[in-house]
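Only one protein chain is missing from this complex, and each of the others stays in its spot.
Moving on, here comes chain A:
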Amino acid sequence: MRKAVKLATIGLAAASLSACVQTRQVADLQFTPPQGEYKLLVMRPDVTVGSVKAGGLTEPRADWTEAARANILAALRAQQAGRGGQTLIMNRRDSLPGISADTVAELERLHNAVGSSIALHKFAGAELPTKRGKGLDYTLGEDAVKLGRATGYDYALFLHAEDSFADSGRVAMQVLGIAGCFVGFCAPNIGGGGQSAYASLVDLRTGEVVWFNVLQAGTQVAGIKMGDLRKPEGATQMVDRLLGRMKPGRDVRRAQAAAERAK
């Protein structure tokens, strides 16, 4: 027992000091990643980049956000082009010909609600008993189908990304916290920003949210960057981590495995 506690403590300490990148995706049971000649609509990506102050408050930075947004859009374009999909990235709510900005806004808000629900019940641990073992069982309903019918797009991708960086004051606090360890006051892990993002793929033919992925890239050590959205490489890395390895749904994977075995 004692040993277990000790091990757990060491494990916790190690985890709290380490930097990590984590993604977790959930998919509809029958989900197959889009391939071939599909048409993808990327809904106005929601990006914020800020600076973490010494006291721990995050201050939004307009210039960093602009740079990150541009980088993410470029990375998305490059990635989707490589897959053979035909992609339209919406920059504004009215950048879809023939569709009013209000319609897009409604869908964005609806997705906000559904997406938060997915985040809460699939990722934050508050699992719903009625949705257990059902993969991703959420839908945007008729609104999404209507948009698909009106525009001819097969999928809509919703993307949210935020990133923050410790400023020099925050780094100094951390150094001070570690220095304190020598006199018996240890506060090494005050945290120093990090990246979090999610992507959500909606099938516009059925209205269902078919795939959802959450990315966390953070560090407990202020000043260490886990990919920097302000730079093209960092954005490419983020887009790849988030969307690069789309797993098929459970039923599809099982069928594939069965086919493999049959061979």
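Here is the rule we go by: contacts are C-beta pairs under 8 Å (C-beta built on N, C-alpha and C of every residue); 3 or more make two chains touch, one makes a residue touch a chain; residues count from 1.
As a working rule, contacts and distances are computed from a predicted model.
Within the choices "Beta-lactamase", "Peptidase M48 domain-containing protein", "Aspartate carbamoyltransferase" or "Glycosyltransferase family 2 protein", the name that UniProt assigns to the complex's undisplayed chain is "Peptidase M48 domain-containing protein". When the omitted chain is restored, the residue from A:Glu37, A:Asp63 or A:Glu260 that touches it is A:Asp63.
Screening A:Pro33, A:Gly85, A:Gly177 or A:Pro232 against the full complex identifies A:Gly177 as the residue touching the chain left out. By the touch criterion stated above, the residues of chain A touching the omitted chain are 48, 50, 53-57, 59-63, 65, 93, 101-102, 105, 169, 173, 176-177, 179-180, 183-185, 187, 190-191.
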